[in-house]
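Below is one structure; the comments refer to it alone.
As you look at this complex, bear in mind that one protein chain is not there, while each of the others sits in place.
Entry: subunit A
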């Protein structure tokens, strides 16, 4: 495995020999096959791989949304494995941010209320300066009082990004955040994510199928059959495409099919 060995301080999240097995007997699926990764602080990491390769599973286990069958997960210095629901909720409040592919926002709240929701649920106040910075970066100042139904898909995703950023979490996890957007809105969201890494040192982990999206990242990790099979640093879209083609032919066709779908 070719992960860069770094000091504990510089690692935002890490998985150590993580196994995830669904079901048992005939129906058993091994989604993660002894995965070990370290995600550096202040880096934008993309996770790629054919459909069913375990990307989402890896992300969910890293984020503490799902338990692991074996192995350990750390966010910063905190060991997630074996934590109670309450502790995990606390962890999600303070150390983790999420951006989902869709249904990121509560329809009853305005954009502003949605952005501040994680903080208000936790009973915390936003740092006003940081809040202003985030709002300006996502460029939503004139939309703050609007409800999600009055925003475009791209704007909604940007609200979701702002929500993830505003509590300054240790790591932001994004599962195909641009999966539902056209290329222009997608590019907006991606550059916004990259900027928050570059300028504010935010750590972001993003699952994507799109080599173009991956090219915004600092590092791409390739998964196949629940294992880390390769990685790229400072990737270009072409390099990512090449790597993907280099993967197992059988898997590749499956990946293509899923991109087409």
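The criterion applied here is as follows: contacts are C-beta pairs under 8 Å (C-beta built on N, C-alpha and C of every residue); 3 or more make two chains touch, one makes a residue touch a chain; residues count from 1.
Going forward, contacts and distances are computed from a predicted model.
Novice: Consult the UniProt record of the chain that does not appear here and report its protein name from "Putative DNA metabolism protein", "Pyrroloquinoline quinone biosynthesis peptide chaperone PqqD", "Cytochrome c-type protein" or "Membrane protein".
Specialist: Its UniProt record gives the name "Membrane protein".
Novice: Just name the one of A:98, A:192 or A:216 that touches the chain not displayed here.
Specialist: The one listed residue touching the chain not shown is A:98.
Novice: Using the touch definition up top, pick the residue from A:43, A:56 or A:156 that touches the left-out chain.
Specialist: A:56
Novice: Using the definition of touch stated at the top, determine which of A:30, A:83, A:109 or A:239 touches the missing chain.
Specialist: Looking across A:30, A:83, A:109 or A:239, the contact with the absent chain belongs to A:109.
Novice: What subunit A residues would touch the chain not displayed?
Specialist: Against the left-out chain, subunit A lists 56, 60, 65-66, 85-86, 89-90, 92-93, 97-98, 100, 103-104, 106-109, 117-118, 120-123, 163.
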